[in-house]
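Just below is one structure, and these are the notes that go with it.
Part of the complex only, each chain left as placed.
Read from first to last, the chains carry the letters A and B; within each, the first residue is number 1.
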Amino acid sequence: MEIKTVKKGQDYLGYLFIKSQMTKTATNGNRYFNMVLNDVNFDEIEGKKWDVKPGDEDLFTNGKLVKIKGKVQEFNNRLQLIVEKMRIIDESDDVSVDDYVETVPVGIEEMMGFVNDTIDDFTNDDIRTITNRIFNDKTENLVYFPAAKKHHHAIKGGLLYHLYTMLRIGKSLAGIYPFINKDLLYAGIILHDIGKVNEMVSDENGAVSDYTPEGKLLGHITQEIVELEIVGRELGTDAECIMLLKHMILSHHYQPEFGSPKRPMFPEAELLHHIDMIDARMFTMEKALDRVEPGKFTEQNWSLDGISLYRRSFE
Amino acid sequence: MEIKTVKKGQDYLGYLFIKSQMTKTATNGNRYFNMVLNDVNFDEIEGKKWDVKPGDEDLFTNGKLVKIKGKVQEFNNRLQLIVEKMRIIDESDDVSVDDYVETVPVGIEEMMGFVNDTIDDFTNDDIRTITNRIFNDKTENLVYFPAAKKHHHAIKGGLLYHLYTMLRIGKSLAGIYPFINKDLLYAGIILHDIGKVNEMVSDENGAVSDYTPEGKLLGHITQEIVELEIVGRELGTDAECIMLLKHMILSHHYQPEFGSPKRPMFPEAELLHHIDMIDARMFTMEKALDRVEPGKFTEQNWSLDGISLYRRSFE
C-alpha cells in the first residue's frame, strides 16, 4: 500500500519504516507515539499511536521496520496515520529493512576501495600515513553517516558518497592544473568533513537526531583540526603537512559567516572549497528537480538559499 | 640587457616593448612621453622621453617594439629609464615583437579547434547553431583578447584560454553528473564572458586601455544577453534555449553585488559559476606563487580579495 496514494478515511495495512519516533505524555498522563513513517518508496506520513504500553517505546524505536494496521485521517490539512496495530517484522515477512532506507547509488565497498586506492597512491609518505589512519579509524561510521542533518547528502552513506564524488572531481582538476599537489588536495577532500562523525549523532540509517555537545560548542571544523594534530603528533607527521591540512579544514567553508575564520591561502585549499560546493549543490539540485515536471519550477528550496529551480523541458 | 638587473645611474641599451604610452604636455608647453616598457622576460620599467617631436606620438604607440638608448635614474624610490634615443625595430634587428608580449601556454589554433569541435558535437541543433554563430563572429577578437583588465587572465589570448580551460573542466564534470545537459553547459561556458569583447577596449597585445562607454553603462553581462536575443531571433532559435542561455549569462557572477541580479536556477547555471571561479582563481594563484620562494608568503593579492598566498616548501 503506497503512501502517495492513500486517502483520508481509508484503512491502511502495510509495512512502514520508523524514521523517527518520539514518546510523548498527554495531559491525561497517557503516553503516545509521534512518528515519521516511510514506505518502500521513501514517501513519508506522520503516524500517531495512542495509549502506548510499558516497554513499547524500547521496542518501536527509530530504524525499525513494522507492519501497521491503521486508519488515515486528516489533521491541519495533512494526512495522518492513526495506528491501531503495529508489530516488528519477523522472518515470516518477506521484506528487508534495507529497502526502506534511502541510500546512495554506489556500493559502500566500492567507495571504500576507491578512497583507499587513492590514499595508497599518495607519493608523500606523511600525508598518506595520516590520511589512511584517520580515514580508517572512521570506517565503521562512514558505512552509514550522512553528510548533513538536513541539507545535502542527508541520507545513509551520504558522507562517504560525498567524499567519493569529490575525489572524482579532484582527480580531473589535478589533470587540468598540474602545479597542484595531488596528495594535499585528495587528503583535504577525504578529511574535510570527517569531523562530522564527532559533530552529529546519527543512527545506522543515516538519520541525524541531534548534534553532540562538542559539535554544538566547537563544530566539525575545529574538531577535525584538533584530531589532525593529535594523530599527527602520534605518527610523527611532518609539521608543514599537518599545518597545511589543518588550514585546508579551517578554510573550506570560505567565509567567516559560514564558519571559516581564514580564507584559503593556497590553491589546494581554494579548490577544496569549490569542489565541496559543486558536489553539495549538484546533489541537492538533482534531488529537487526529480520532484517537478519538465518546464516547471520547484518550491523554494531552503538548502539552496530559497531558490526555486527550473527544470528544462527538453532532454 | 635585462630590466631586473639594471641599477641606478647605469646606461641602458636594448630592445623594449611599449606596453603603454601617454603623451603629456609639461607646464612649459613641451610634450613628453610617459611609458611602461617591458623586456623579453616581461619585466617592466617606467620610461620617460622628453621633448617629443611632432609625429613621434603617432610612431611610438602602444604595442611597438623599439630599440632604446638611455640612462637609469631613481625617482620616488623607483627606477626610471630616461630615453635618449629610441627607434622602431626594422629588419636588421634580430628580434620578434611576439617574444615581448605575454601570452597563453596553448596555441590559438589549438584552442579554436577545441572549442569548435566541442560546438560541432552539440546534439541540440538550436544551441549548436547559435553558439557557433556568436563564437565565430568573435574569432578576430578572441585571437588577442584578455579575460580582464587587471585580474585573472589579463594577457594576450587570455579570454580564449579561459574558455578553453573551463571547457575542459566542464567535460569532466559532465561525466560525473550525467543528469546535466552538456550542450547547455558548454554553450554557457563559451558565451559567458564573450560580451567582454564589447565591454573593454583591448589592443592586439591584449592590453586593455579602458572600457567602452556601453561597457561602463551596461556591462558585459547585459551586453551579451542582448546579443543572444538579437542573434537568436535572426536564427529562429528555440525560445527556451535562448531563455536558458540568457539566464546562465545573467547569473554567472552569482551574487548581486558582483553583477548578477538573479541566482543560478538550474544545475548548468550553477556549475558555470563554479567552473568560472575555479579557473580564475587557479590562473591567478599559479602566477602569484611563481613570484615567491617555497616556504614563503606572497604580498597581499588584490585579485584575491587581499589574501597572501603561501607556497608550500615541498614538491
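Assume a residue touches a chain if its C-beta (ideal position, glycine included) is under 8 Å from a C-beta of that chain, and two chains touch if they have at least 3 such contacts.
Values in this document were obtained by computation on a predicted structure and should not be read as measured data.
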Homomeric complex, total chain copies (2 given): 6
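Convention: only the chains that are shown with their structure count from here on.
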Rotation, 0 to 180 degrees and nearest 5, that superposes chain A on copy chain B via CA atoms: 180
Centre-of-Cα separation between chain B and chain A, whole angstrom: 42
Residue ranges of chain A in contact with chain B within the complex: 124, 165, 168-169, 172-173, 175-177, 179, 181, 184, 238, 240-241, 244, 247, 263-267, 270-271, 274, 277-278, 281-282, 285-286, 289, 297, 305, 307-315
